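Note that one protein chain of the assembly has been removed; the remaining protein chains are unaltered in position.
Chains: A and B, in written order; residue numbering restarts at 1 for each.
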Amino acid sequence: MALRVDDISYEYEKGTAMSVHALAHVSVNIPDGQFIGLVGHTGSGKSTFVQMLNGLLKPSEGHIYWNDQDIHADGFDRKKLRADVGLVFQYPEHQLFEQDVISDVMFGPRNLGFSEEECRKRAEKALRSSGLSEEFWKQSPFDLSGGQQRRAAIAGVLAMQPKVLILDEPTAGLDPRGRDEILDMVRGMKQQLHMTILLVSHSMDDVAEYADRIIVMNDAKILMDGSPKEVFARYKELEAVGLSAPQMVYIMQYLRECGLPVRTDILTVDEAAEEILRHRGELHVQ
Amino acid sequence: MFNEITLGQYYQTDSVIHRLDPRVKLIATLAYIISLFIVNGWAGYVLAALYLVIVISLSRVPFHYIVRGMKAVMFILLITILFNLFLTPGTPVWTLGPLTLTREGIVFAVKMAVRLTFLIFGSSLMTLTTTPNELTDAMESVMGPLKVLHVPVHEISMMMSIALRFIPILMEETDKIMKAQIARGADFESRNLMKKIHSLVPLLVPLFISAFRRANDLAMAMEARCYRGGEGRTKMKPLAYRGADAAAYVFLALYFASCIVLRILGM
Partner (left out) sequence: MEMVRAEGLIHDYITRDEEGNVSGTVRAVDGVDLHVQLGQFIAVLGHNGSGKSTLAKHINALLYPTGGTVWLDGMDTQDESRLWNIRQEAGMIFQNPDNQIIGQVVEEDVGFGPENMGVPTKEIWQRVEEALKAVGMWEFRKKSPNRLSGGQKQRVSIAGVIAMHPKCIVMDEPTAMLDPGGRREVIRAARALNEVEKITIILITHHMEEAIYADHIYVMDQGKIALQGTPREVFSHVEQMQELHLDVPKVTLLAHELGKRGLKLPAGILTKEELAAALGLSAAREEHTSASGALNAGQEQ
């Protein structure tokens, strides 16, 4: 069930003087089961890119294949595609509308034409995966806290039981606790439900901790595509386009420049502490 | 999907029309709308078109930009034309079941369409060349005498200007919510009218909630910046007539007089 993006381009206001390339010749392969971080600053084309993947936007050039079928070919069922490739927009709580949480989560399955019973089953399963406890299911979504609303909204996409889940900055506006909870929930979904995850983020620190592959977009193109360590080793290039590597990379780099021969391809605090202690003999702690 | 609506959006450039006193533009717009209902013959319409051509070219707003704004009101325009086509009594030209097309209907519909188009062009020219704040000032000044009758002139104009500021923001939001619901399998393209109305609920509820939240935020932000109604307020851009404004009034008076003359002459 792989997604394949083959040389797509997209222009806003095509044919006018104001025409802007939002995507220029982008090719990506998204096989099953990966946790991919998609990073880039505002206007780099990443939001446009993810809206291509479930057919909300149509590329001006190039093709997108889902299971080797062109999603814009005649007769291709794009409604089904939107169930298979779930997209959680930025601030998804702004799309809640039903009287109670569970009805809102059932909206997606209902649109797909499932029986009432099946819709409810899917909604309950999705709500459980999203970690929203049962006491809230019958409440109005508008009485929940911001973080809970976001979980409910993500459950609304999960209930369609997608194979690929795309989240566009799911931690925007949340505090550190809400951010950690949402990211842990996403990781849990990948492990338990075996979904492919595409996480769009500004934060290198978040992506470093969770993703096993990072795609960096800049100026409508893909700038880098590789493992977190490969990508962050090129931190100078990241800085040149206004991004930065995780904090830990800079700390280890500095210690190395101070004469401590530590590895610099380290992303977590634990790893860093261990690496420094490995060189304990060379330290002069008062 | 809604990004293309340009109706009423201020178009930033420097032109004679942009620099005119907003009161002139407000009065001219009102006068132009009245003139469209004074003229009744083809000569009158040509004159009204000529007025538009002159003002548009002076305004330096690209013509295609104004036309794009029309798309938003096309639907209303079409409905009006259809109603007039079939519901005007007169000499039948063509009949289809209960519908009868009359000669009078055709003439009337065409005239109505021309009038409405000119009306939209004329009034959107005002908002295209006048910032909402200037417009607010103009309305406040022109309607000033109504204050004696306890009409909340300042409040009305402030509300209008805020509404105008938030239209593009809410349009963008509509687009976003629509896409989010489509991603959940929603169908906004249904042909069935009942289904169509029903499908709007997931769009309208979030939109209303968002609008209320924004209104609440904005009210607080205004209070925090010492807003307390029109009392004791000064103006950053006080209105003052200049030479060009006088010239504009003369031009307007000439146009308006010609319209009346054409009407009397039955042209």
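Convention: a residue touches a chain if its C-beta (ideal position, glycine included) is under 8 Å from a C-beta of that chain, and two chains touch if they have at least 3 such contacts.
Predicted, not measured: the structure shown is a model, and the values here were computed from it.
Touch with the chain omitted from the figure is made, among B:L77, B:L116, B:M143 or B:I162, by B:I162.
Take subunit A: the residues that touch the chain left off the picture are 41-42, 145-147, 172-178, 180, 202-203, 205, 235-236, 239, 242, 244-248, 250-251, 253-255, 257-260, 269-270, 272-273, 276-277, 280, 283-286. The chain not displayed touches subunit B at residues 10, 12, 131-133, 161-162, 164-165, 168-169, 213-214, 217-218, 220-228, 232-238.
In this section, only the chains that are shown with their structure count from here on.
If you average the CA atoms of subunit A and of subunit B, the two centres end up 42 Å from each other.
Listed in rising order, the residues of subunit B touching subunit A in the complex are 173, 176-177, 179-187, 201-202, 205-206, 209-210. Interface residues of subunit A, counted against subunit B in their complex, comprise 51, 54, 56, 79, 82-83, 86-87, 89, 92, 94-97, 107-108, 111-112, 142, 156-157, 160.
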